[in-house]
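Worksheet: the structure to be examined is printed underneath.
With one protein chain held back, the other chains of the complex are shown just where they sit.
Letters A, B and C mark the chains in the order given here, with residues in each chain numbered from 1 onward.
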Amino acid sequence: MDNSSLHLRYQSIRDRSVALTHPLSPEDCCAQSMMEASPAKWHLAHTTWFFETFVLEPSEKRFKPYNRAYRELFNSYYNGVGDQYPRPNRGLLTRPSMEEVLAYRSVVDQCVLDLIDKDALDAKQRALMTLGLNHEQQHQELLLTDIKHLFSFNPLDPVYDDSQHSVGQNPPPPMTWMSYSGGLTKIGYDGDEFCFDNELPLHLSYLHDYQLASRLITNGEYLDFMEDGGYENPLLWLAEGWDWRQRHALTHPLYWCWKDGAWFEFTLHGLIPLDMFSPVVHVSYYEADAYTRWSEARLPTEIEWEHAAKYHPVEGHLAESGLFHPRTVQDSGSHQFFGDTWEWTQSSYSPYPGYRIGIGAVGEYNGKFMVNQYVLRGGSCVTPSSHIRPSYRNFFPADARWQFSGIRLAKMPD
Amino acid sequence: MDNSSLHLRYQSIRDRSVALTHPLSPEDCCAQSMMEASPAKWHLAHTTWFFETFVLEPSEKRFKPYNRAYRELFNSYYNGVGDQYPRPNRGLLTRPSMEEVLAYRSVVDQCVLDLIDKDALDAKQRALMTLGLNHEQQHQELLLTDIKHLFSFNPLDPVYDDSQHSVGQNPPPPMTWMSYSGGLTKIGYDGDEFCFDNELPLHLSYLHDYQLASRLITNGEYLDFMEDGGYENPLLWLAEGWDWRQRHALTHPLYWCWKDGAWFEFTLHGLIPLDMFSPVVHVSYYEADAYTRWSEARLPTEIEWEHAAKYHPVEGHLAESGLFHPRTVQDSGSHQFFGDTWEWTQSSYSPYPGYRIGIGAVGEYNGKFMVNQYVLRGGSCVTPSSHIRPSYRNFFPADARWQFSGIRLAKMPD
Amino acid sequence: MDNSSLHLRYQSIRDRSVALTHPLSPEDCCAQSMMEASPAKWHLAHTTWFFETFVLEPSEKRFKPYNRAYRELFNSYYNGVGDQYPRPNRGLLTRPSMEEVLAYRSVVDQCVLDLIDKDALDAKQRALMTLGLNHEQQHQELLLTDIKHLFSFNPLDPVYDDSQHSVGQNPPPPMTWMSYSGGLTKIGYDGDEFCFDNELPLHLSYLHDYQLASRLITNGEYLDFMEDGGYENPLLWLAEGWDWRQRHALTHPLYWCWKDGAWFEFTLHGLIPLDMFSPVVHVSYYEADAYTRWSEARLPTEIEWEHAAKYHPVEGHLAESGLFHPRTVQDSGSHQFFGDTWEWTQSSYSPYPGYRIGIGAVGEYNGKFMVNQYVLRGGSCVTPSSHIRPSYRNFFPADARWQFSGIRLAKMPD
Partner (left out) sequence: MDNSSLHLRYQSIRDRSVALTHPLSPEDCCAQSMMEASPAKWHLAHTTWFFETFVLEPSEKRFKPYNRAYRELFNSYYNGVGDQYPRPNRGLLTRPSMEEVLAYRSVVDQCVLDLIDKDALDAKQRALMTLGLNHEQQHQELLLTDIKHLFSFNPLDPVYDDSQHSVGQNPPPPMTWMSYSGGLTKIGYDGDEFCFDNELPLHLSYLHDYQLASRLITNGEYLDFMEDGGYENPLLWLAEGWDWRQRHALTHPLYWCWKDGAWFEFTLHGLIPLDMFSPVVHVSYYEADAYTRWSEARLPTEIEWEHAAKYHPVEGHLAESGLFHPRTVQDSGSHQFFGDTWEWTQSSYSPYPGYRIGIGAVGEYNGKFMVNQYVLRGGSCVTPSSHIRPSYRNFFPADARWQFSGIRLAKMPD
């Protein structure tokens, strides 16, 4: 990418993050609803810290941190860089203010753009810049999931986006099975643009024949499972999932609520009647797995998913639509591989054969999370479209529900 | 009190609460540092809810709540009124905004002042009005303790009051013992102005002869205890206190910190060098008790304290000084009974003989907390001076440290 | 007490402890059902440790501990003596075996009896011996309460005592109010036999006129409270009690169970139909307090209780009956002050005026527990009769239910 393109791309992605906070008040940007979520302001500051630490510091001879305290406050989990402010307390950082964080962003942005414009970045720094932009896009998505989670605690049902969200009138096409032939297949990123280290190396893997559902599971279909006693029958659940369901007395997906004799769903448009035709979203791995067992099917492996996805165009209902909520597929030729909801796979997040953790602090980016997490694929309605690809591996613990996670069925051919 | 005085008093106390938030940003007013503390914005809204619920609702024929949702959001613990928003989540209420809460205050204030001006309040409503104003003053104090607690989590050491806090140059007069004769004594509120129900009935109690220290324990004296191994010797501690100290690995009062070879203390003026001459503050009952055992003394009972305090003028270093931090007593005739720090007594918070819980929801004000709490007396540097009196009973659990709580020694005459 | 009487008393109390374990298997004696309870074997060993540490060690010139490891294993909470084996793990001490513990008892007993017979104990050691015997009696009671708690977890409903327990046919006399005049009264132990240090000093206290119920509350009366929604109405509960009730979803006293359309109670005789006429037992302070509020009465203070109890003979249904379960009072002249159930008082456990903690390790016996505990009076059906007296102060936390704790009402005269 030439410098002026990089300049533009940097500016556009960085501006996008700030734009996402426009509907929010300073308080909205400061609060933290649980340890796993971060305040919007913290997302803005941390992504800036990333560029300051990994691009500016190694590039500037007389580098001085913008604010020494920020080095620790906005370090997420990079032990190689230094200590970190305790994660569960991020919501207590009422200072620096939003304004101060925006000033921090401006200063760092100016320095980064100067480096670009002066052509002062070597290949390694350019790679880190690209990593930083992809990192920023991840936080754009997290910012939206975290705000949704925060707002869901407020009985006033705050609305992030007040454009009307129309509930679908037409059902999606019936679910059918799409068959894929197995054999040796190449898995991993196979291109010359950016990918995360966990998508590499490109490697051979052996696949058995398999089938995938033609679309995501809908709210209506999930409700059938619930009404058939899905949340009461331990035989449908992983043992650990059943313990989790019992401990929290769960009976429905995260944002559903029963009110005045009907189901509603909390969304970034506020509380809306549950749309039976749109994809079910905000379910845990445990719930997704129980649903598949009830359906006499299973979740796809990430290898199956990637192999199939490579037959399909990388297009779908992503963040650019500005809807920030999954929508009903209307076209039987559209299979929802990309966008709408992340799709749980049955695959534990683990290194590809020959995977090497990167050297230095950015080596902490991915590798150290490869235990007790499950891979999700395909992006969601809050994922930027330039951020997703067939080999992209997202990962969350089996009990995570606040991400836009949904369900696609898989099975062996009969 | 005539109507115009009441009008003025109402306005002045209500304005004072808002004034206390002037140094704060919207984020500062929204965050909650622990379950026991509340956001400043919530304090402003809850005290308004109190007047709306207990004064406006029973007084207005066509009463309509300002906002139906606020009835639950800003109810603290009145089961008789209805459900309550979960206390640990108050910091998640980014909406309503500070502006909206101030609007809520204005509307309720206007209604209340109208009722006063129209002379439309009967005796019971006037009593509830007075209760509401005293309630508001309690929350003024809590607002300051809670902000201090919140700020203490921020490595930027935020400053609430940027006026210079001068560290004392002169030691206080030496501690001496003041002797009091026992016998039958009247305990409880003995006047015709306002008091809380827990100060009644006025009743006889038998006291043995006792002695009280002439002033509060200083930071320097407390440091002697620490340096003598006070936090390492279980024989000085209540068993439960020792478990608490071990579990949290505590070695000093709440806001002390050791930095670059010296002790500092976090205050509403930011982080300042520890003043050896000013009173130790922010210690738990357990710590206060351990200190007294090390001193071969004990804490006073609340009866002893009240009996002695009635010999002294109700004056001291209270909130009006605007210092919001205890200061060194300079005058051997000044005994710090009122202001500077709340004084832990060894008395469990329990009903006075013949105490009756009030009828209706305000009956939940005091009585239901009479278990596993300990009485503190005398007010602190964040207590409004019109709010304190010898019979005033404050109470907190034995492990509470975020209140301005300090230590006065007592003993039997030798 | 002369030496031969002391010899006999020692032998009889020590034998009694062992006799209590006769119905138990080695496994029964080893298991621990919760941190607050101890295995029967541990009770036998710890009481022996007490004599070894506080009587033998200071009396024998060439004292050698029976087993060095026991010094720590069977130290309960005496920091002055040394470290303690972690309390929650006592049930993991499958070694030493019961046989080895009995051998330990024999050896220590022989040494103690030798000291007595040789008249080798000075006054201080005799005092510690007496303390040890009273300590042993406390553990006899705990052994029974702890076994009951352990057995209650076993669906086989183990029976400690298989003698038939007959459910009462006749109701108790109706509850009436007994009036007592107040004034200055002496409180504390006023005799020349043994008492615990917490019963001293004898001191003056001022009492207001009061009334006490003529007998304990029965199961039937408590059931009325339950059926009137007592466990569902927060206005009847202390705030902390209500939280406790909610957190544990409690709806009845500890050992009650609803089965096949009727109430049963687990006892040391196994599971028996709930006897409506016998005293309710195994309720917490919170439950006792809620019951009194529902009854428009209150719990007595410990001062009131002691003052009243001194008018009554120290007799009642105590451990010697061998029934180990409260029974219905049949005689309107019998008021159940002693025996049947411990009676919760509203008094927090605190030092009497002038109380001094004893010197040395036995000073840890009582004083260090004087926080967040409530006083119970009068002994129960598992208390040895030679162990109880009007001034006796038992104490447990407000949520304790596994002791034989019941309810007596008090109130001011109308």
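In this section, a contact is a pair of C-beta atoms (placed from the backbone, for glycine too) under 8 Å apart; a residue touches a chain by one contact, two chains touch by 3 or more.
Owing to the predicted nature of the structure, the values given are computational and were not obtained by experimental measurement.
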item: Chain not shown, its touching partners among those shown; value: A, C
item: Sole contact to the chain not displayed, among C:13, C:30 or C:212; value: C:30
item: Contact residue for the chain not shown (choose from C:12, C:110 or C:154); value: C:154
item: Residue ranges of subunit A at the interface with the undisplayed chain; value: 77, 79-80, 184, 203-206, 208, 234-235, 237-242, 285-286, 289, 298, 346-348, 350-351, 353-354, 363-364, 368-372, 398, 412
item: Positions on subunit C where the hidden chain makes contact; value: 25-31, 33, 69, 72-73, 85, 89, 91-98, 150, 153-156, 158
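The criterion applied here is as follows: only the chains that are shown with their structure count from here on.
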item: Geometric centre distance via CA averages, subunit C-subunit B, whole Å; value: 38
item: Distance from subunit C to subunit A - Cα centre to Cα centre, in angstrom; value: 58
